[in-house]
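With one protein chain removed, the remaining protein chains of the complex are shown where they sit.
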Amino acid sequence: MSNTFHLPLKGIVPPMVTPLTFDSKLDSKGLNSILEHLIRGGVHGIFILGTTGESASLSVDFKNILIEESLRIVDGRVPVLVGITDSSTETSRHLANEANKYGANALVSAPPFYFNLSQCELIDYYNSLADKLPLPMFLYNMPSHTQISFEVDTVLKLSKHPKIIGLKDSSGNAPYFKKLLYSVRKDSSFILFTGPEEILAESVLMGGDGGVPGGANLFPELYVELYDAAIKKDFSRIIPLHNLIMEISTNLYSIDSNQSSYLKGLKAALSCLNICAANLVSPLTTFKNSERDLIAKRLEIIQHNLSEII
Amino acid sequence: MSNTFHLPLKGIVPPMVTPLTFDSKLDSKGLNSILEHLIRGGVHGIFILGTTGESASLSVDFKNILIEESLRIVDGRVPVLVGITDSSTETSRHLANEANKYGANALVSAPPFYFNLSQCELIDYYNSLADKLPLPMFLYNMPSHTQISFEVDTVLKLSKHPKIIGLKDSSGNAPYFKKLLYSVRKDSSFILFTGPEEILAESVLMGGDGGVPGGANLFPELYVELYDAAIKKDFSRIIPLHNLIMEISTNLYSIDSNQSSYLKGLKAALSCLNICAANLVSPLTTFKNSERDLIAKRLEIIQHNLSEII
Amino acid sequence: MSNTFHLPLKGIVPPMVTPLTFDSKLDSKGLNSILEHLIRGGVHGIFILGTTGESASLSVDFKNILIEESLRIVDGRVPVLVGITDSSTETSRHLANEANKYGANALVSAPPFYFNLSQCELIDYYNSLADKLPLPMFLYNMPSHTQISFEVDTVLKLSKHPKIIGLKDSSGNAPYFKKLLYSVRKDSSFILFTGPEEILAESVLMGGDGGVPGGANLFPELYVELYDAAIKKDFSRIIPLHNLIMEISTNLYSIDSNQSSYLKGLKAALSCLNICAANLVSPLTTFKNSERDLIAKRLEIIQHNLSEII
Partner (left out) sequence: MSNTFHLPLKGIVPPMVTPLTFDSKLDSKGLNSILEHLIRGGVHGIFILGTTGESASLSVDFKNILIEESLRIVDGRVPVLVGITDSSTETSRHLANEANKYGANALVSAPPFYFNLSQCELIDYYNSLADKLPLPMFLYNMPSHTQISFEVDTVLKLSKHPKIIGLKDSSGNAPYFKKLLYSVRKDSSFILFTGPEEILAESVLMGGDGGVPGGANLFPELYVELYDAAIKKDFSRIIPLHNLIMEISTNLYSIDSNQSSYLKGLKAALSCLNICAANLVSPLTTFKNSERDLIAKRLEIIQHNLSEII
């Protein structure tokens, strides 16, 4: 494991978007650009191949290249977490080995998302998967996409496995996250990250270890500042920073009513900022010009507001 | 409206359990006992005929009596909110008029829960209902029981109606609640309460107006203290008080895995504390002795822990 | 029990719409008109206060009157089934007693629809309810509205209760209905009716006892003929009759995409046929003129097609 990775990991670990060319190849220039942008923004780690990274839509060959190039560029400057979620366990193991080969620090795994496993089956699956992993792993709770939730008792059981070091909760179910903090975290160093950026502040205030906010692809320093303010319980900073994140969420992620609107809006905004192109990979599609123009206009206001508080 | 009710209402408004005799009649002695217990505990209001009050299971005749007796006992000492949720609009209107007749301060209404209304239908329903109501009303978001959610835009539209003064959100969906605070609350006095007690602290910390915590039936002063601490951002108090609420939630509400376990545990605990009997009304059933004994044992520890911090 | 009711009941038992005046009172003239229309159409029974009867939206006082008037009009000419579904068990029992008092033949009960009961709770609920009922009862499986399904094993257990004589399945889940026929019906006279008219023919062909088709409010003789043809396995009749029902379903029930479109279309069509007014009771609303005109135009074609085959 890299020297830079001191467990437990805490802070802001953005789920990196995957920069793509118009024909769905890896955009290496964009990859370099976004990684430097994130590191410059002070993030505490980077999570590649998550939902925001469109992982499920990428072929294994693409992922191999992305893992290798990302780790080469980051070069140990911040911890890198690699998503290995796949409906095939063999493919998850392959990705874990690739991640290890190129120097990743940890793995992230959402449940296989085709067969609906019971909680017992989930426990068996993860214990057996973790046994053979070359790196520590985070569980990834993402019921809106996988249709399976890790129940609190399941997390409690899995947290005993030495390779399973934490959980990223993207459910937005705040009572559930509090139960994890109360039941699983107590007397342990199990790491609990929250997904939705709208609840980053409160999660950290109540004892969470940090967040995996998609918007940090755009403005990493904003999320890092909010994390710092939350750690210090500095409400004079928390409230305006949180409100700016709400403005981002409200204005950029819901241009249309599809679930994909978040990702299309995020990538359109990244392209307006010249960080990487707006392209998405099938089955998702890129926003049209009219929607991109709307994003651009709203982004200008957000940038203005951001400049006033950071 | 009573003198005691200064809008906007803020603080702890417990959803009162409905005290019942063994044969499902109103337990008048228990009703007196719990109302005095709540008022003594310093609550900022009382909500009768909510989910915790088993409202959906009670006949209209029963509700008429409960409304009259409750308001007589409270006698203006704290604001009283009355649930009028029913699958029949005519019945909801009838209950609203009863509530008004006996001096209630506001009404609470979850969507009709048999037909699945669209958001448009929901807006029409509430505008038309509110037009004829004799009292101000809170919307009640309770998707786990009604199968319908108020979308943020729907709440924004309904918040323009002069009779619709707030919303109680029992969804536990924290990003949604943040969106309501950001989009609906901004520039308005629309009141936003949170249901699940596990997220009471953070909701108030981030700008929410208070909570409707079931556990406040047991220990009203605990929830009132947490609310006060959250208002003051006093984390030296927030964390231990919150942890005690997590202990209550973890140990009393999940004896079995049924959705009803919360209500059965809560009423069993109330009976251990001699506040009212443990009886539930059909279709729910009362805990057996073995489960009640378990509740009693856990409750003793909770009371001990409570005595150390309050 | 009436002389006309020979168990097991078989055939077409339409879920009668509730005729309403513009101000949501019972339309007695419409009630007489639709009941005579149904009996003249040859139906084998009539089910009042079901989902199609907007039961959940009606007050108890309204239901009392409807039960009394309907049974007086029918006067033993066909069996009458009365829906007693309510979220309050006491109210269900009250309705059962009213139904018995005025001479109903059987009761129909969907699960209480606010608290989500487990299968164990459902079994306890129904055994305890049935013990005290004055009439035999049908279970009513309607998961799209109640959020609860009767599992096959649950039905098997409940079918042993002498008062529980059958089940109406409105789930549309055909493998489930086949499992009920195979596991519950075998060696018993438990009655199995199907709800959705689109699968009436095949349900009867495979051993089901009949249907509760909403469209039979419009054209009772069409559904009775299809039932007879299915009993006789007469495919030269089954296919054209079934296709006409598909034309009704396709053209009248989906004018808009709301769940309520079925009921609004059905009542609009009934008013075009001068059987009863198109009014719905809140929370549902009546179709506007433009939609009613569309229904009228489509209905004319359907009537023409009907006249060619019946």
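For reference, chains read A, B and C in written order, and residue numbers begin at 1 within each chain.
Keep in mind that, in the parts below, a contact is a pair of C-beta atoms (placed from the backbone, for glycine too) under 8 Å apart; a residue touches a chain by one contact, two chains touch by 3 or more.
The structure presented is a predicted model; accordingly, all values stated were derived computationally and were not measured.
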{"item": "Chain not shown, its touching partners among those shown", "value": "A, C"}
{"item": "Of A:T91, A:T250 or A:Q303, the one touching the omitted chain in the full complex", "value": "A:T91"}
{"item": "Touch criterion as defined above, residue of C:P111, C:P136 or C:P196 at the omitted chain", "value": "C:P196"}
{"item": "Residues from chain A at the interface with the omitted partner, ascending", "value": "24, 51, 56-60, 62, 87-91, 94, 111-118, 120-121, 124-125, 128-129, 144-147, 257-260, 281-285"}
{"item": "Chain C residues that touch the omitted chain in the full complex", "value": "172-176, 178-179, 181-183, 196, 198-199, 201-202, 205-207, 233, 235, 239, 242-243, 246-247, 249-250"}
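The definition used in the following text is that only the chains that are shown with their structure count from here on.
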{"item": "Contact distance in steps, from chain A to chain C", "value": "2"}
{"item": "Distance-to-centre winner among chains (Cα means, whole assembly as reference)", "value": "B"}
{"item": "Greatest separation from chain A - chain, by CA centre", "value": "C"}
{"item": "Classification of the chain B:chain C interface as same or different, half of numbers criterion", "value": "same"}
{"item": "Distance between the centres, which are taken as Cα means, of chain C and chain B, whole angstrom", "value": "36"}
{"item": "Chain C, residues touching no fewer than two other chains", "value": "none"}
